[in-house]
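All protein chains but one are shown at their positions in the complex.
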Amino acid sequence: MNFTLHIWRQECAHAKGHFETYQIDNISPDCSFLEMLDILNDQLITRSTLNSQLSTTLNSQLSTLNSPITHPVCFDNDCREGICGMCGLYINGRPHGNDDGITTCQLHMRKFHDGDDIWIEPWRAKPFPVIRDLVVDRSALDKIIQAGGYISTTTGGVPDANTIPIPKQDADMAMDAASCIGCGACVAACKNASAMLFVGAKVSHLALLPQGKVEAAERAKKMVCKMDELGFGSCTNTYACEAECPKLIKRQNISRLNRQWIEALFGRDGK
Amino acid sequence: MNLDSKIPSGPLAEKWTNYKASQKLVNPANKRKLDIIVVGTGLAGASAAASLGAMGFHVDIFCIQDSPRRAHSIAAQGGINAAKNYQNDGDSVERLFRDTIKGGDYRAREANVYRLAEVSGAIIDQCVAQGVPFARDYGGLLDNRSFGGAQVSRTFYAKGQTGQQLLLGAYGALSREIARGTVKLHTRCEMMDLVVVEGRARGIIVRNLVTGDLERYAAHAVVLATGGYGNLYYLSTNAMNSNGSAAWVCHRKGAAFANPCYVQIHPTCIPVHGDYQSKLTLMSESLRNDGRIWVPKKKEDAEAIRAGKLKANDIPEENRDYYLERRYPAFGNLVPRDVASRAAKERCDAGYGVGTGYAVYLDFADAIQRLGKEAVEQRYGNLFQMYQKITDENPYETPMMIYPAIHYTMGGLWVDYELQTTIPGLFAAGEANFSDHGANRLGASALMQGLADGYFVLPYTMQNYLADQIYVGKISATTPEFDAAEEAVRVRLNRLLQIGAQATLNSHLSTLNSVDHFHKALGKIMWEYCGMARNTESLNKAKALVKDLEEEFWKSVFIPGTANEFNPELEKACRLEDYFELAQLVIDDAMHREESCGGHFRTEHQTQDGETLRDDEHFMYVAAWEYQGHGQPETMEKEPLVYEHIKISNRNYK
Partner (left out) sequence: MNLPKIHSISKKILVGALGAFLSFFLLFHASANLLILRPDGGEWYNAFCHFMGTYVIVKILEIGLFGALLLHAVLAIWLAITNKMARPKGYHKPQRSKTHAGSKLQVWTGILIFVCLIMHFTDFYFVKIGWVKGKYMVQTEELMKVKATQPEAVSYAEQKGELSAKGTWLANFDKEDKVALEAAGLEVEPDFYHQAREKFKILHIVISYLVFFVVVWFHLRHGFAAIFQTFGLYNYKYGKAIEVLGQIYTWVVCLMFTAVVLLVYFGL
């Protein structure tokens, strides 16, 4: 299969980016999207050596060897099986590309048509500044978790695991919410760049369990305040997050977050 | 080299209790004055940092990804073992200990494994308190499943995402400590060197992966929790960024490396489908419960399938070779991981492979006929779905294709009972150390070990070391040792970047290649000649090929960009440079171990039915290797394994 790629290139955080167009040929339909980018990068590296060969024979300047244009396309990736949450590209108008319930690394080229134009952009949101090309800084999501997305326990001194029975239904719902991989697709998809599904998933996961209920309202308050502070937008119930979540996390979790928020406002600990 | 394992005296079951009762502690006021560096944020690293931070130590934690939650512990599917005996099926600490020792083919240290089994229950308590949503039964109590190598159900699980949930639990605890200010998080930082001052680990040099800056961090102790080196084989179930470099730079600085040849190969992975492939995806081993493994009986059929002229379903029953059922009639498709893996390789090497030639069929047609499609869907639905997503083939209609792949490395930095390496002040935890799994790791034990080390072992044993360190005062990062280490890293990076430039000057450019090109080549060599089955001949060949490849690398690798920017190619090049040395050591270790045990299979040493043949008389020891400089053969010292408690027998699952 052959494709025309339009890739966002940006040398560093402060540089002005632009789209660069690349032609890539003979891609197997079984190839994954990231492997296709690997192939492109390999070609860019080899091509840049050829370029430099030309330039060195002309004026023996080594500096052209490392001209930014020849630098391979930077993109985040790690586990390549859809669980680490490291990869995330905005492909033809959809985070993680044109399929449901997958991450970018689980997208295969057979999902495209031969000769397609593919536009690849980084996640766009104020709290996700671009580091280079398609790599963005998502540490804002960590900061939200640090604001309270945990149960306050210290090692040791906890009761036996079976001391508190948890209804299977609650445990299952908590598990569904907890399957968030923190990739940021919800933020990327949201027209408001809101992290409500991310926050909602964590708040729900912990609020559904008796261990997490203790701090539930307080947790919701702290995490939402942090989210606002970091410059994420707010939810306008568009549910693009739900549509694009690679782990199919439901918007019911946002609803539960709202409920916790109201509880925090009016509840006993609502100061 | 001092290989004192520091195993406490006394009966096995009381060793850990005795140790804790008599070890040195640090008082709360002094904890604040002690700095600890933790490298890696997986299960072991995150749990250690969280626990140490909560105790009051000042911790700096580092990871190469953009968030601690990306560590590859997150990909573990199956579950975590613990001797809780919730199922009342006769489980106990003793039994978990015995299973683990036996599973490791009698190549693990008794005291360490016993301690692991002992703290396993507390891990589950800890995780539940953190909000890990383990599977539960309808009564609301914790559910268990059974796993390979055990006769009891002791595996706790959270769907097929146990590793993820445990890591998120530890990540939560870590985040809490970060918020409290006891732990400082450094993301997108790669450890480039260990700084040793007066024989003690006193700090690290890291490269900020965003800016390329080299930074120094000083501390009273360093914990390495950087995982295994499975990516040495390029194609593995490890994540792309998993690497062995942090452990390797410590090895260069004097930490002994133990049992590097013990690598685990998982039999049921989705096979390689092309040269461009970057990693392999694991399919749960449970598939072998109902699937039947086969290849065509006739070579011409296999060839026709590979050429796309025939489909699996075109091969009539009588022309199918159910080789596992044929070779191991008693166990059939349920032979242990290593046996199943080797048998698949044997068939494919003989030319009977399907797909690209390196795959065998895992057929559910019989199971569907016997149980009905619905029952099969109930058991394996999500796995089938995952398979279909990746391969675009419907496993309900055509047989799945599977092939073994590198999965886990039992070898790692040598550590004593306190998890301290041969460099005082340098500790290693999780997959990065060698301690608990012997020559083979049982399923659902890696998570257990990582968390045991981080939550319940290091927070105790490190105090024993740190108690003396309160007199040292703050460690300075401006000493000549730090200067030298940083300079060495700078030289190293420049040297790598210069290769392409040099080649340009000498104008043999047509041969310039990317880092991945060499990594793939190295992986192929290692997989082919030092993979599932090894022998003197193949190892010799591997050694020569690796050496040639390394020379080629230093002549013609091209790394674009500079050291002062975000440059993934440079990161990969550094890791590959270390892999070349590591590969040599793996080969040397495999060569010297003239026996077969667990994940290490020497074709010269096997029983008549192709099982591993141990040589307890000569090889019941841990091989600890000491670095002697680049290109120099490493020296090996033995730590004998003494089994006082357990009776040694053949590892027999029949």
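Of note:
Chains here go by letter, A and B, matching the order in which they are written, and residues are numbered from 1 within each.
Going forward, a contact is a pair of C-beta atoms (placed from the backbone, for glycine too) under 8 Å apart; a residue touches a chain by one contact, two chains touch by 3 or more.
Being a predicted model, the structure only gives us computed values, none of them experimental.
Contacts of the undrawn chain with the visible chains, over the full complex, involve A. Contact with the chain not shown here comes from a single listed residue; of A:Ile27, A:Ala189, A:Leu209 or A:Ile249, that residue is A:Ala189. Of the options A:His108, A:Arg132, A:Arg219 or A:Arg251, the residue whose C-beta touches the omitted chain is A:Arg251.
Even with one chain removed from view, chain A keeps its contact list with that chain: residues 6, 8, 19, 90, 92-95, 98, 119, 121, 124-127, 173, 189, 191-194, 224-225, 227-228, 231-240, 243-244, 250-252, 254-262, 265-266, 270-271.
Following the convention adopted for this analysis, only the chains that are shown with their structure count from here on.
Between chain A and chain B the centroid-to-centroid distance comes to 26 Å (mean Cα coordinates, whole Å). Interface of chain B with chain A (complex): residues 47, 50-51, 54, 65-72, 74-75, 84, 86, 122, 124-131, 133-142, 158-159, 161, 164-165, 168, 171-173, 175-176, 178-179, 185, 187, 210, 239-241, 273-274, 276-279, 281-282, 389-392, 455-456, 459, 500-501, 504-505, 507, 509, 512-514, 516-517, 558, 560-562, 565-566, 568-569.
Listed in rising order, the residues of chain A touching chain B in the complex are 11-12, 28-32, 34-36, 38-39, 41-42, 44-46, 48-50, 52-53, 56-57, 60, 62, 65-66, 70-72, 74, 76-81, 83-86, 102, 106, 108, 110, 131-132, 135, 137-139, 141-142, 145-156, 158-162, 165-168, 171-172, 174-175, 178-179, 181-182, 205-206, 209, 211-212.
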